[in-house]
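Take a look at the structure below.
Only one protein chain is missing from this complex, and each of the others stays in its spot.
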Amino acid sequence: MIMEEKGKSRLRWGGVLAAITLWLIAAGIGAQGEKPADKSQERPDVLMIDTLKAFGDLEKPRVVFLHDLHTDALEKKGKDCSACHLREDKSGKIPGAENLEDAVKGIDKLSPKFKRLKDTARQDVMDVYHKFCIECHTDMSSAGDKAGPVTCGGCHQKNPVKSSRQEMGLDKSLHFRHIKANDKKCEKCHHEYNEKEKKLVYVKEKEADCRFCHKKETEEKRISMRLASHIACVDCHRQILAKKNPDEKAGPVKCAGCHDLIKQKAIEKVAEVPRLERKQPDTVLVKTSVTEVDSKTYKMPPVAYDHKAHEGYNDTCRVCHHASMDACSKCHTLSGSKDGQFVNLEKSMHLASSNKACIGCHLKKQETQKCAGCHSFITKTKMKETSCKACHVKVPGEPEITPKTDTAPLAKAVLDARQAIITTYPDEDIPEKVVIKDLVKQYEAAEFPHRKVIQTLVKNISENKLAGYFHTDQGMICQGCHHNSPISKKPPKCANCHGKPFDEKSLYAPGMTGAYHQQCMGCHEAMGLKKPAGCTGCHKER
Amino acid sequence: MEFFTLQDFMTFTKGTAYLLIIGALLAFPAFWRFLTERETPSVRDDEPHEHH
Amino acid sequence: MISESALSTIKSLLKPDKTWLTPFNIVCGVILVLGAIATLLRFTFGLSAVTNLTDYQPWGLWIGFDLLCGVALAAGGYVTSASCYIFGLKRYHSAVRPAILTAFLGYALVVFALHYDVGRPWRLPYPFIVQSGTTSVLFEVGGCVALYLTVLFIEFTPPVLEWLGLKKARNLVVKLTLVLTIFGVILSTLHQSSLGALFLIAPSKLHPLWYSTYLPVYFFVSSIIAGLSMVMFEGSLSHKYMHDKMDKTHLEESENVVLGFGKAASFVMAGYFVVKVVGITMDNNWKYLFTGYGLWYLVELLGFVLTPCLMYAVGVRERNLNLIRKTAGLAVIGIVLNRFNISLIAFNYHLPLSDRYFPSIWEFVVSAFIVVVGLLVFRFISTHTPILYEHPEYKEAHH
Partner (left out) sequence: MSISRRRFLAWMGGAGAGTAALATGANAGSKHFDGYPGSFGVLHDITHCVGCRSCEEACNKVNELPPPDKPFKDLTVLEQNRRTTPKAHTVVNKYLKPGSEKPVFRKIQCNHCLEPACASACFVRAFQKNKEGAVVYDASVCVGCRYCMVACPFEIPTYEYDKVLAPRVMKCTMCAPRLAEGKLPGCVEACPKEALTFGKRDDLIKIARERIRKFPDRYINHIYGEKEMGGTSWLYLSGVAFKDIGMREDLGVVSAPELTSGALGSVPIIVGLWPVLLTGIYAISQRKDKAALEEKTQAIVEAVAKAKKDAEKKLADALAKAAKDKDAAVKKALADAAKAKKEGA
């Protein structure tokens, strides 16, 4: 009896031990943490159906809907958009698109919503989706075609498909192509809301960027940018397609057409984009709105700004005009205003951290390889006094400026007078070679092709107008390496500041060797130079 | 005695504390004896006895 | 492990003919031989020859099992003697001696095992004779263990002295019982908790679910559980298989012991469970419960704390000694599991699996070796000296 008792208990112990070992393994696995999510395929046409959010929390996971997949499937069945999108009747007219209606007869614009015009109530919307989706899916499958799911879990699930959707917008070239296609009928797209007449009207030469009004999310009286663009663009493209006119090119109607990276890149570019015709100024004298102060009290001469040139440099107006087409000083007043988020005029022009500010944008330009070699060593937090003069140039004759003064010609005068030439000292004044003997213990002395380097640097930026304005001084280019000392033909030797490393008297200056290596290697890296590589690239073996 | 690191400070204080408590450990039994030795040897107890 | 080998003790002792070739003796023999080899390797080729220890995992099975578990499971000594001599529960008296003996052997073996793990074992007394790092928790653990081992030794002498028939010495020691017991409880409180405090210094390495500022408390309280459970567990074993060695009182009392200790263990476990949950709450670690480690933590907390707690309770209500004894086994495993989690499994949780540690076969061998040595010594002493029975000349002689 005891024997079997013992046998039992041994079994139990065995069991317990086995269990423990299992758990140990389990824990080991647990220790591994999260595995990297497997790279699932990405698509540009991923839509999230979570319409019900408008009526409160979702009960089930939102549905991932692949739009192009459906469009293509329906196409094969000879169906078009109207299979899912209802015709808008006059009552539910889409702002800004009325005149599209008449543009092409017989084609009405369609509601962007699925099988309905309005989101009336939670239950209704839900029913719409459930009824029509499932109906269609069942029909398809009964017809023996590949069809979508018909069960709750089939649609309402965490879908691995990731969205590769790219933001879309009109760059200069594409915008121009639309101008051409619509032979300058700007009103086809551009409009603004007239408070008095409570309707959308078109005002010539007041066209602005869609995004100024159409924000990320729909606000009352303003549909979101996304909605607006899809109604306007896609509908128009559809209607042109419908005309089946061979010599009339139509834009994309499928998601991928606009939002797929590759397709985006493939969009045909116009080489020479003529300037926009919107009566925008060629030149501007950037100054405080004269109502605030008059020209006598200006601390700095106002800046002559080449508006026309900058139109060329940038792809859209909103690079600078980020909120409206008005003059900067309208919101960015001298002391700052709420409309300008209290960024005052001075900041709005000089803020190094903002690409919308002159300096912020110009500093970004310094990061291009040609400039980075020198500029990656120059702090961006503090400007040289000399650089102010590059923009703040006295108007010839310093005329008094009143609210009535037409300042554009003044600006033009300044700009014409200013010239961007990059100069440096004549070759004979530039030492051809510099021999660096600091590591002669280990290596041969290093020969630094001093003149050649300078010539290359100068050549690199000779075409660069912006650089031109800031490198007018002959000695300026030298400052790239001969930093922290005033410009001069004979700058002090490196050794004057850089001696033994870790000198408490000059905390912030690295030692000689460190300084050389940081400067040379840092510059070469910033300029993406592959050679010379390795120690012996510069220092010959002994 | 000046300390520059908490580490040194604690080495010192804990060290002293250890010496202290060793002393205390030895002292306690002795004190307990002192406290109770006048009581009748029959029971080592914490309260005076009423004799009967 | 203990239970395994204990069961085989049983087997061997059941054999009617006392031949030396009992399975138990064979198993022991094998382990002893292997252990001897391991010892040789360890002290001729160094730790790297026998252990899988790395620079990431400097403490392996020998610390996790031999030290942490060894000390915890030897807590029976102070728990029993305290309940008998301090709390005046005389009816547990018969349980004291076996408990003391196990404790003494336990600690002796812990120190023995340390000689394997430590790089230069001959320097073990350095902290107390050469240079003291008083800011180290380990210093305190070392001190207490050393002292407590001495205390246990003295506490354990009476049966030996009785066996040797040295009345005077024996009576003198018995006089000291109370003082020794109090010392024992103090020292145990300190080092049982400090074993937990050892890990306070590595919050970045121990998984948040196990790391807590309460670690010392957890270790102390769980040591009480371990002590009670161990006494019941091995009590039941020796009760079954060394029956012949036990006298009337011992047999009569053992039932009380099991019921009483079972009750105590159940309630202490309830408290332990509560403070564990409090720990999670204080550090707001709920979110971790749903990770791999979280589940593992729940296994420990629910499977090896809450479950035995309730099983004990049921056992006590229904006076079901068998259930209580089984539960004791479960509780003991629970303690071992907890110590393993803290020192091996949840330690270095942040490292990739490739850098994690798993003991080498030799490490297991040495641990088993030490357990077997303990068993044999226990068997020898308990069969030859009045541990399980009272020496005829000293009946009713405790203070």
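Residue numbering begins at 1 within each chain, and the chains themselves are lettered A, B and C in the order written.
Everything below uses one rule, namely that a residue touches a chain if its C-beta (ideal position, glycine included) is under 8 Å from a C-beta of that chain, and two chains touch if they have at least 3 such contacts.
Not measured: the values here are computed from a predicted model.
Peer 1: Which one, C:Ala38, C:Leu190 or C:Ile387, makes contact with the chain that was left out?
Peer 2: Going through C:Ala38, C:Leu190 or C:Ile387 one by one, C:Leu190 is the residue touching the chain not shown.
Peer 1: Any idea which of C:Ser132, C:Asn256 or C:Asn320 touches the chain not displayed?
Peer 2: From the options C:Ser132, C:Asn256 or C:Asn320, the contact with the absent chain belongs to C:Ser132.
Peer 1: Among C:Gly35, C:Pro159 or C:Pro216, exactly one should touch the missing chain; which is it?
Peer 2: C:Pro216
Peer 1: If the hidden chain were put back, which residues of chain A would touch it?
Peer 2: 376, 379-381, 501-502, 504, 507-508, 510-511, 513-515, 517-518, 521, 535
Peer 1: Name, in rising order, the residues on chain B that touch the hidden chain in the full complex.
Peer 2: Output for chain B: 3-11, 13-14, 17-18, 20-21, 24-25, 28, 32, 43-47.
Peer 1: Considering the whole complex, not just the chains shown, which residues of chain C touch the missing one?
Peer 2: For chain C, the residues touching the absent chain are 43-49, 51, 53, 55-56, 58-59, 82, 85-88, 118-120, 123-124, 126-127, 130-133, 135-140, 142, 178, 182, 185-186, 189-190, 193-194, 197-205, 213-214, 216-217, 220-221, 275, 282, 350.
The rule we apply is simple: only the chains that are shown with their structure count from here on.
Peer 1: Measuring from the mean C-alpha position of chain A to the mean C-alpha position of chain C, what distance in angstrom results?
Peer 2: The answer is 66 Å.
Peer 1: Approximately how many whole Å separate the CA-defined centres of chain B and chain C?
Peer 2: Between these chains, centre-to-centre, one finds 29 Å.
Peer 1: Taking each residue of chain B in turn, which ones touch at least two of the other chains?
Peer 2: Counting only residues that touch two or more other chains, chain B contributes none.
Peer 1: Please name which positions on chain B make contact with chain C in the complex.
Peer 2: For chain B paired with chain C, touching residues are 7, 10-11, 14-15, 17-18, 25, 29.
Peer 1: Note which residues of chain C are touching chain B in the complex, please.
Peer 2: 132-135, 143, 179, 183, 186
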